[in-house]
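Complex shown without one protein chain; remaining protein chains in place.
Take a look at subunit A:
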Amino acid sequence: MPAVQETVARVREIDVDQYKYGFVTDIESDRAEKGLSEDTVRFISAKKGEPEWMLEWRLDAYRRWRTMVEPDWARVDYPPIAYDELYYYSAPKSTPGPKTLDEVDPELLRTYEKLGIPLREQEVLAGVEQRRVAVDAVFDSVSVATTFKKELAAAGVIFCPISEAIREHPELVKKYLGSVVPTSDNFFATLNSAVFSDGSFVYVPKGVRCPMELSTYFRINERNTGQFERTLIIADEGSYVSYLEGCTAPMRDENQLHAAVVELVALDDAEIKYSTVQNWYPGDAEGKGGIYNFVTKRGDCRGRNSKISWTQVETGSAITWKYPSCILRGDNSRGEFYSIAISNGRQQVDSGTKMIHLGKNTTSKIISKGISAGRSQNTYRGLVSAHRKATNARNFTNCDSLLIGEQCGAHTVPYLEAKTSTAVFEHEATTSKISDDQKFYCQQRGLSEEEAVALIVNGFVKDVLQQLPMEFAVEAQKLISISLEGSVG
């Protein structure tokens, strides 16, 4: 059963009625003045009811950010962002949404239909206003979180919005927030540190195997965490957690600039598996109006024998700037990166990973599959480095690009740095095209041209799809077909 349907089924099991009256939410809540100043940061912090130390942390980031320059080394091209013209904190519904599904872009609805999303969820995703209260009654985060939390609490797992964690678990947040991605890390991460709106917090205690994949439901629910999402996941000694982020359904979003930060910490013998499906609005045929996605994701294999694995399926956004990385600090730790990045139309993707080997006998594996179609540009940028103390560091990288059509581009930029002679790095890279002969062969057997391309591409990305949790993989497969529509003919 696709995750979205499973979600609905699970939500229906919850007794919705008992929450019915609790959800006349004040959606007209105020928003911060336009532009970014210390006052904006104070406003956000106050809105969240944060303690003084958190405000100071944000202000410190803000002051650093003012001294920083936007990076320009990525192979992406976009007009300058007017940071002082943006809103950094706004109510969920700052501008009126469509009244019914009839007013929603038919293209979007067609996509929902293909993904098999029930009508009611389509309305939520498209931001239809009329049903808002009723829909909230079903999808309200508080009610559902309560149910899930019971199960998680029994296992001792903390899973809550980061704003709640700041209030309820300050000792954990203080210890780990910014410990993987420091506030001074990079322009976008620093901006996020100053103004982050909300996000998820996960703590898995020693020796606990988290009893469920985190987020099946929350993928839909956290639609208003905003443009500056902040996630912190800590796996204590000997624990395991699998976290799913994102949504296969394209969501309506008023914010063009997204700058999220995700920090993962794995202590001794712990394992974190983080899977993402990103399908934000890529813009129109000319590339206008699409989301700019500047993300900093980093995992710290802090403990011995720890393991962090990133799996991502990137199909949306006008611009993607994203390098989920692993710092392999603990001896014998392992980092993995599995990626499918699809670009079509005018999309620009500059994505990859960094594997920083610091500990002894650390290993890493990178499997990247880039697919470019239309007039898009798709760059893999990866760094593998071994510190001089990282004896016997090992990396295997396989980086394949597939081109569809004549007007797209695929680029591979691998950096390798070994400061120890015992490091062994292997790098394989291929670039191929879907040949007309392959397409003709499939068509001769009865597949349409689009079905043929989707089949060939799904074969190309199989190694990565296999890394996704089952239900996510099925959705991702459908999403790949949809993303490539219009890439042939």
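Throughout what follows, contacts are C-beta pairs under 8 Å (C-beta built on N, C-alpha and C of every residue); 3 or more make two chains touch, one makes a residue touch a chain; residues count from 1.
Here is the rule we go by: contacts and distances are computed from a predicted model.
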Chain not present in the shown complex, as UniProt names it (candidates "Ring-1,2-phenylacetyl-CoA epoxidase subunit PaaC", "Aldehyde dehydrogenase iron-sulfur subunit", "ABC-type Mn2+/Zn2+ transport system, ATPase component" or "ABC transporter ATP-binding protein"): "ABC transporter ATP-binding protein"
Absent-chain interface as seen on subunit A, which is shown: 435-438, 440-449, 451, 455-456, 458-463
